[in-house]
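Each remark here refers to the structure printed beneath this line.
A single protein chain has been omitted; all remaining protein chains appear in their positions.
So that you can tell them apart, the chains are marked A and B in the order they are listed, and the count of residues begins at 1 in each.
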Amino acid sequence: MLTRLANPATFMRVSGYALPVLAVAAALLGAYGLYLAFLASPADYQQGETVRIMYIHVPAAWLSLLFYSIMAVSALGTLVWRHPLADVSQRAAAPIGAAFTLVCLVTGSLWGKPMWGTYWVWDARLTSVLVLFLMYCGILTLWRALDDPGRAARAVAILTLVGAVNIPIVKFSVEWWSTLHQGASVFRVGGPLVDPAMLRPLFAMALAFTCFGTALHLAGMRTEILRRRVRRLTLLQAERLERAAA
Amino acid sequence: MMAEAGRHAVFIWSAYGITTVIAVALVLRAVLDHRAQRRALARLEAAGAAAPGQETGRV
Partner (left out) sequence: MMRTFLALVRRDLALATRVGGAGGLSLVFFLMVVTLIPFGLGPDLNLLSRIGPAILWIAGVLATLIGLDRLFQADEEDGSLDLMRLSPAPFEVVVLAKATAHWLATGLPLAVFAPLFGLLVALEPAALARTALSLLIGTPALTFAGAIGAALAASIRRGGLVIAILVVPLMVPTLIFGVAAGDPTNPASAQALTILAALTLATGAIGCIGAAAALRGGGE
């Protein structure tokens, strides 16, 4: 199944069917999630109405890690099996992951202002997400800096895997560092989210985000395949023109 | 709901607003980029760079 899907032509056909399904699922789930988030769920006794920010903040955090995992698995595909579809998957995932990490940071900061009284706290969680965002920036920079797609994919794959080792180390060191500098009152994110009335919108939104992200990823991969075809045909054409001129 | 979002309404709405802007930007980027590549491919094929069927199966 997977090897058959790994054929780009098959991938184009199957993803062509999957894409609209995923997009519709994302829209329906998103609408249902928003309905639950704003109309059918109570305010938190501790966070008040700001708990509603969590319904996008937590799914965004989940996707930021999911997309890094997708990139890491694809990086293995690039380095071990040298599969072109893995290169394409890596490349398409990077900007989407970076965007969701940014959403996570911005919504976290907007939640922090009313809850902590400040937009930014050097809390262990926020800080590790910030470092994750910096790593996404590095990966995007490297994609832009290298021209040849195959070579860029191998270089980015190495960086992604090194980063995958780095993420838990950063998490550990930042936690160690923030308990050392424990000063400001730290209000745990996620702790108060136990009421089932709040879990339901959270799950709906997380599913909606996942469908949305997957649809974007598939669309990105399709475009990337086209881009490579365009690149190869352009090179072929230039070659032919050169031969004709000679 | 909206009015009851209370004194923190600004933060809630800006969080949802910024998320919407980023999501729309992602979708727009995907659609426009796909269209641009399709057009480039069509142009190349019209110029006779390669028969369309010949290229499938390879990335």
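The rule we apply is simple: a residue touches a chain if its C-beta (ideal position, glycine included) is under 8 Å from a C-beta of that chain, and two chains touch if they have at least 3 such contacts.
Given the structure is predicted, the values throughout are model-derived calculations rather than measurements.
Asker: By the document's own contact criterion, which visible chains does the hidden chain reach in the full complex?
Answerer: A
Asker: Can you tell me which of A:Ala26, A:Ile53, A:Val170 or A:Val230 touches the chain that was removed from the display?
Answerer: Counting the whole complex, the residue in contact with the absent chain is A:Val170.
Asker: Among A:Leu28, A:Ile158, A:Ala197 or A:Ala238, which residue is in contact with the omitted chain in the full complex?
Answerer: Answering carefully, the residue with contact to the hidden chain is A:Ile158.
Asker: Using the touch definition from the top, which of A:Met12, A:Leu142, A:Leu207 or A:Leu236 touches the missing chain?
Answerer: Of all options in A:Met12, A:Leu142, A:Leu207 or A:Leu236, contact with the hidden chain holds for A:Leu142.
Asker: Provide the residue numbers of chain A that touch the chain removed from this figure.
Answerer: 79, 131, 134-135, 137-138, 141-142, 145-146, 151, 154-155, 158-159, 161-163, 165-166, 169-170, 172-174, 176-177, 180
What we mean here is this: only the chains that are shown with their structure count from here on.
Asker: Quick one: report the Å distance separating chain A from chain B, using the average Cα coordinate of each chain.
Answerer: Distance between chain centres: 15 Å.
Asker: Provide the residue numbers of chain A that touch chain B in the complex, in ascending order.
Answerer: Touching chain B from chain A are residues 7-9, 12, 38-39, 48-50, 52-53, 56-57, 60, 84-85, 87-88, 95-96, 99, 102-103, 106-107, 110-111, 113-114, 212, 216, 219-220, 222-223, 225-230, 232-234, 236-237.
Asker: Would you tell me which residues of chain B are touching chain A in their complex?
Answerer: Residue positions touching the partner: 1-2, 4-6, 8-9, 11-12, 14-16, 18-19, 22-23, 25-27, 29-31, 33-34, 37-38, 40-41, 44-45, 47, 49-50, 55-59.
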